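Working notes, structure below.
The other protein chains are all here in position, but one chain of the complex has been omitted.
Labels run A, B and C following the written order; every chain starts at residue 1.
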Amino acid sequence: MSHNTFGHLFRVTTWGESHGRALGCVIDGCPPGLRLTEADIQVWLNKRRPGQGRYVSQRQEPDAVRILSGVFEDDAVRARFGGQVTTGTPISLIIDNTDQRSRDYADIAASFRPGHADYAYFAKYGVRDYRGGGRQSARETAARVAAGAVARKVLGETVVVRAALTQVGPHAVDRERWDWEETARNPFWCPDAGMVPVWGAHLDTTRKAGSSTGAIIEVEAAGIPVGWGAPVYGKLDAELAAALMSINAAKGVEIGAGFAAAALSGEEN
Amino acid sequence: MSHNTFGHLFRVTTWGESHGRALGCVIDGCPPGLRLTEADIQVWLNKRRPGQGRYVSQRQEPDAVRILSGVFEDDAVRARFGGQVTTGTPISLIIDNTDQRSRDYADIAASFRPGHADYAYFAKYGVRDYRGGGRQSARETAARVAAGAVARKVLGETVVVRAALTQVGPHAVDRERWDWEETARNPFWCPDAGMVPVWGAHLDTTRKAGSSTGAIIEVEAAGIPVGWGAPVYGKLDAELAAALMSINAAKGVEIGAGFAAAALSGEEN
Amino acid sequence: MSHNTFGHLFRVTTWGESHGRALGCVIDGCPPGLRLTEADIQVWLNKRRPGQGRYVSQRQEPDAVRILSGVFEDDAVRARFGGQVTTGTPISLIIDNTDQRSRDYADIAASFRPGHADYAYFAKYGVRDYRGGGRQSARETAARVAAGAVARKVLGETVVVRAALTQVGPHAVDRERWDWEETARNPFWCPDAGMVPVWGAHLDTTRKAGSSTGAIIEVEAAGIPVGWGAPVYGKLDAELAAALMSINAAKGVEIGAGFAAAALSGEEN
Partner (left out) sequence: MSHNTFGHLFRVTTWGESHGRALGCVIDGCPPGLRLTEADIQVWLNKRRPGQGRYVSQRQEPDAVRILSGVFEDDAVRARFGGQVTTGTPISLIIDNTDQRSRDYADIAASFRPGHADYAYFAKYGVRDYRGGGRQSARETAARVAAGAVARKVLGETVVVRAALTQVGPHAVDRERWDWEETARNPFWCPDAGMVPVWGAHLDTTRKAGSSTGAIIEVEAAGIPVGWGAPVYGKLDAELAAALMSINAAKGVEIGAGFAAAALSGEEN
């Protein structure tokens, strides 16, 4: 059994390896009549795009998305909706892999990187595309970002989802200095301007050491109506936890007060 | 809710409209280590390809399939398997639509063809890609043929699935003259050489009348092990019936003796 | 893999063997606020109940259904809805097996009945409850009838689903004499009063011969809105075909003109 699909009514199936021809996803269950162009998706992929600074992947490629199906536009549609819209049929998105630099993968082919899924894939399937991590590369998240851009269209304007990086290595932001605007002004999506140089220095040191570092991301969703999600096994908290935990290298998920809730006690109440 | 996926362990999600940029499918759950090239799939698409005679769709295009993910090949793989193999990750297949002749669809846009799903799509979604039938075009079956070619790799050599056309309009084949070899020698996959000219004449007449005609296809699967399929709701008969009935214009499915079984009676036993 | 669930938004999972303690189902996804009592379900189970005549199973039991979850009633609910309603949580239905006559199953345990799923279950699972057919007994359909009674509540009054038996062995009803009222007046749900004695005689002969006979059922659904079902793989025709074909002994499904559509031809048009 394999499982590359997420979601129930709005279902996303992703495909593609890091150094294959392309990667992409099929979105099944998107409502019809939503305005959707490639530019609507590209803006989010551009935020994710590698090669935009010395702190991220040096891979150089535009990650240009194409919509292959599920949208339509003619004079009547333009008159009624203002432009191209979703039709309710599967939306197929594709992103070509253009940075497949001819490289010698012989060393990777013969060894397994600690902390990666290399060995798990090999043990499970007996064969793997090891180039750049193959299917287990975090490049898979490009397809999630593309699908997420479409999901935002479904959510509309009243639900606002935004995120910030709040800790890198041992260095956490000062919440007293939190400024959402600041996240757009530095390469770390850091909401605390004072922390930016600290993280920069930390990452420089880490990279020189040939090592890596951990981090914490905080996502805020505002404007969520009461009752979203199914009860019990498909409850919103569970779905979010699964989605986040399925991202490469994610090792923990908290919602609301999270683990700090454990220490909350009625003694003082 | 939409639903463009079929299967449980070997799951196929198809996408694409008749006159969109391309169509294709994602196969999730295909076992690893199966030899698979584009040629393995193309041979089946070639059988299906339109424009091969006056009796079928006049659409002219090669229906060339490309495998975008889920396969791998290097020296080690070649040494071990003999060539490119599946890796157990999603297999993305794409077929470009090249015969998008600039046509005036204004008449189709404003009307609904009887017996087609045009109106159902429009009533359900409120907007549709009407060019060539859009998503409801039988061109969707090209993706099924491609996925089926991969499924045959899973089945291996011991299971043999083959089919013949057994009735066109009121003209049924004579089972006494059944010859499987004959199905490859005429444009109808007809197993009865004597029926070929009858069908040809019938179809010429039908086409001149600007009409269409019905037909019956018989599929034979041999070498099926006991116990395939799940019990009750996922039983093999049920899955096959659903798969066949989901093909455009299919109005009936029989298995084994089918409806004739109703007349079987113990009176004579 | 097993598969004892049917449906997508309104999902039914059935369980139970012919001679186990009980059988039943869990309905997940039923909308809240629907009036539902055990009597609403029992009326349909009573129509199905065995032991009501010499032409059907001689099993004697009331098939009394109990609702174990998913409904609620208090003063406020009564004031608002008029009585007990569904709550949107899973509805668990149970029917006790009371006719577990102590019988010698030794002969069945050691042999397989032709035309039954006995051997398939044994080959697949290696062990089976052979008493009365176990899980593969058509007694499983009691759970479907119970779930169907709840589904009718969802459909409401505008959709009318009704059925008749139209052929038994080689004897088909005369459609000129079709009378829906008649189906309630004879033990065969036969719409043709003239056919009733013919079927009675046929079944008497069949039973004396220790044999069985085939039959055809016709179901009519009226008042269906345009657009029900998902496109392509979950289309209504496909779902209905799968549901019907998953019933024990069903070998064919037709929708609309069915196989007769094959002979329809444009020659005359």
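Brief remarks on what is shown
Please note the rule applied: a contact is a pair of C-beta atoms (placed from the backbone, for glycine too) under 8 Å apart; a residue touches a chain by one contact, two chains touch by 3 or more.
Just so you know, these numbers come straight off a predicted model, no measurement behind them.
Among A:W44, A:F72, A:Y121 or A:F188, only A:Y121 touches the chain left out of the display.
Among A:V160, A:V219 or A:A250, the one in contact with the hidden chain is A:A250. From the options A:P114, A:G156 or A:P170, the residue with contact to the unseen chain in the full assembly is A:P170. In the full complex, chain C makes contact with the omitted chain through residues 1-5, 9, 11, 13-17, 20-24, 26, 28-30, 32-33, 66, 68-70, 72, 74, 76-77, 81, 85, 87-92, 94, 109, 121, 124-129, 134-135. For chain A, the residues touching the absent chain in the complete assembly are 1-6, 8-9, 14, 117, 119-121, 123-124, 135-136, 140, 167-170, 202, 205-206, 209-216, 226-227, 230-235, 237-246, 250-259, 261-267, 269.
One rule holds for everything that comes next: only the chains that are shown with their structure count from here on.
The two chains most heavily joined by C-beta contacts are B-C. For the pair chain A and chain B, the distance between C-alpha centroids works out to 36 Å. Centroids of chain A and chain C (each the mean of its C-alpha atoms) stand 46 Å apart. With touch defined as above, residues shared between interfaces to two or more other chains in chain B number as follows: 1-5, 9, 14, 121, 124, 135.
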